[in-house]
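All protein chains of the complex are present and in place, except for one that has been dropped.
Naming follows writing order (A and B), and every chain is counted from residue 1.
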Amino acid sequence: MKDMKRITNALALAVFWIAGLTTVVVLGAVILYVFVNGIGHLNLAFIFTKPHGVNAEGGIWPMIVSTMYVTGLAMVIVTPIAVLAAVYLAEYAVQGRLVRIIRFAADTLAGVPSIVMGLFGLALFVEGMGFGFSVLSGALALSFLMLPIVMRTTEEAIRAVPKFIRWGSYGLGATKWQTVSRIVLPAAMPRIITGLILATGRAVGETAVVIFTMGTMINTPLLPTDPGRSMTVHLYQMAMEGINLPAAFGTALLLMVMILFFNLSARWLLRRNRRMQG
Amino acid sequence: MADEPRTNDMPSVRGEANNLKLVSRATYFKEATLKNLFLLCAFMAVAGVALIFVFVGYRGWPIFSEVGAGNFLFGMEWLPTKGLFGILPLFVGSIVVTLGALLLGTPVAVGAAVFLSEIAPPKIRSVVRPAVELLAGVPSVVYGFFGLLILRPIVADLTGGLGFGPLTAWIILAIMIIPTIATLTEDALQSIPDGVREASYAMGATTWQTISRVLLPAAKIGIVDAIILGMGRAIGETMAVLMVVGNAPGFFRGMGEPLSTLTSQIVMDMPYASGMHRTALFGMAIILFLVSMGLVLTVRLLSRLREETS
Partner (left out) sequence: MSHTLAEHQPGFVPTADACVKIAVRGLDFFYGDFQALTDITCDIRDNSVTAFIGPSGCGKSTFLRCFNRMNDLIIGTKVEGLITLDGQDIYAPGVDPVDLRRRIGMIFQQPNPFPMSIYDNVAYGPRLHGMKKKADLDEVVETSLKRANLWKEVKDILGRGGLTLSGGQQQRLCIARVLAVQPDVLLMDEPCSAIDPTSVQKIEDLMAELKSTVTIIIVTHNMQQAARVSDETAFFLQEVMGEPAMLVEFGRTADIFTSPKDKRTEDYITGRFG
C-alpha cells in the first residue's frame, strides 16, 4: 500500500519531468536544425546583397529592409496610441461599462487570427484607402495586431508602480497628468520597453498579415508607399517552391537570430530593472 | 450640521495671499482634454474590432446574400471554379486539426506547467521557463518550415504518402500551443496560496496526490481558460498549418491524407481569386473572426463565473 503510493508518486513526477523537458528539447531541436543548416549560408554577402535570378540566388537585403521598415513603422504608429490607451485604463478609467467594452475589444483584437487581420488590411488599407501593397499598409495592419499586446504590457507596467510613489507626487500638488508624465511613466519605462520589444518580435515573425498588405514583390522599399517582401514571406515562398533551400535556411536562421535577440534583450532589461529596484 | 451652508467667505487670518485657489479654467481644460485624448486612444481597440467587422464583413457579405448562408456554411464541396462555395469540409478540417493539436499539446503543456510551478528545482526552472517563452516567439513560418522538412518525411514513413496531412499539422500545432497553455496554466497554479499546498503535505499527501487532488482541481477554471485560448491560437494559425497540411479541400480521410482548413485555403486561393470566389474567402474570414470572438467571450464568461463563485 505504502509502496504503491510511493511508486505512483515517482512515476507521476517522472512524467512531469518529461513534459517539462520536452519543451526544451523541442525548442533545442528547432533552433539546432535551423542553425546547423543555415549557418553555412549566413554571411555578409547573404545579408547585404540583393537576390538575382529565377531562384532568388544571392542575398536577402531587400527582405531584411522590408521587414525592419514595416516593423519599425508599425511600432512608431502603435507606441503612442497603445501607451496612452494603457494610461487611460490604468490611471483614469473608472470601472464601468465603458472600460468593460474597451477590455473586451482589446481581448478580441488580441485573439483575431492573423489571416483575418491580413484580409482586413487588404480591404481597408490596400484597396479601401488606396495605399496599395505597401510598407504603410503593412505597418497599419500590424499596428492593430500589436495594439492589444502593447496595451496589456504597458498597463501591467503602470500598475506595477507602487501607489505610494503616486501619493508623494499628488501630495506635492501635482496634477494627474504631471504625476503620470513625470513620475509614473518614467518609473514604468523599462517594463513598457520590454513589452514593446516583445510585440516587435511578434511583428517581425508575422507572415499572414504582411503577405496581403505589403505584398510579395522583392523590392528594397524607400518610401512608405513602396511595396516589399518580408523575410517571413520570403521564407514561405522559398520553402513552398522548394527551389532555393539554402536561402530559405539562411533566412530562417536570420529570423531566429532576430527573434532570439528581441527576447533576450527584453529579458535582460527586465532583470536589470528588477535588480535596480532591489 | 449638514444643513449648514458651505461658505468660502469666512475671514481669512493671513490676508488675501493665503486664499485658497479655485481650480483654474486652463488647468481644468488641459486635464480634461488629455483625459479625453487617452480615452480616444483606448477606444482605438474598439475601433479596430469595429473596422475589422465592417470591412471584412462588407467584402464577405455577398456570399451570404447571393450564394446563401446555407450553401456557404453547410455546402459539402469547395469547388470555386464550378461555383460551389461550401466551406463545411474546410471548417471540419479546421476543427480536426485543432482538436488533434489540443489532444496532443494539452497534456504536455499542463504537465510542463505543473513541472515549472511545483516540481522543477530553481536551476532547471530558469532554463525551462525561458524555453517555453521562446517557443512562443518562434515565427509560425519557421515552425511550418521545420514541419515541412523534418516532420513531414517522418510522418510519410509512418502513414505512407507524402506526409502532408493532419498528423503533421497536429504535431506542429501542438508544439505551437504548448507555450500558450503552459504559461496560463502556470499562472493559475501560482495563484493558489501556498497554505493550500502546506495543508495537503501536512496531512501526509505525496507530491502527486497534492497535485492531482488539490492543485489541479483548484486551478481548473484557469486551465480551461488556457485550453480555450490555445484553441483560439490553433484554429487561427495559418502559415504553419498551410505548409504541412496538404491543402486538399475535402473531408478528413486519414491522418496521412492531405486536408485543408479555413485559414490555409484563404492563403492558397487569395493570390488568384476573383469575383465570388474572393468574396467567399472574405466570408471565411468573417467566420474565423466570429469563432475567435466567441472563444474570447467564453473565457470572459468563465472568469465572471469564477468571480461569482469565489
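Simple rule for what comes next: a residue touches a chain if its C-beta (ideal position, glycine included) is under 8 Å from a C-beta of that chain, and two chains touch if they have at least 3 such contacts.
The model shown is predicted, which means the values in this text are computed figures rather than measured ones.
> Among A:9, A:49 or A:169, single out the residue that touches the unshown chain.
A:169
> For the full complex, which residue in A:18, A:42 or A:183 touches the chain that was left out?
Counting the whole complex, the residue in contact with the absent chain is A:183.
> Quickly run down the residues of subunit B that touch the omitted chain.
Residues 1-2, 4, 6-8, 10-14, 18-24, 27 of subunit B touch the chain absent from view.
> In the full complex, which residues of subunit A touch the absent chain?
The list for subunit A reads 94, 162, 164-165, 167-175, 178, 182-183, 186-187, 277-278.
Convention: only the chains that are shown with their structure count from here on.
> Approximately how many whole Å separate the CA-defined centres of subunit A and subunit B?
15
> State the interface residues of subunit A toward subunit B in the complex, per the touch definition above.
5-6, 8-9, 12-13, 15-24, 26-30, 33-34, 80-82, 84-89, 92-93, 101-102, 104-117, 119-120, 123-124, 128, 144, 147-148, 151, 175-177, 198, 201-202, 204-208, 211-212, 232, 235-236, 239-240, 245, 248, 252, 255-256, 259-260, 262-263, 267
> Please name which positions on subunit B make contact with subunit A in the complex.
Checking each residue of subunit B against subunit A gives 27, 30-31, 34-35, 37-39, 41-46, 48-49, 51-52, 55-56, 58-59, 107-112, 114-116, 118-120, 124, 127-128, 130-135, 137-146, 148-150, 175, 178-179, 182, 206-209, 211-212, 229, 232, 235-239, 243, 263, 266-267, 270, 281-282, 285, 288-289, 292-293, 295-297, 299-300.
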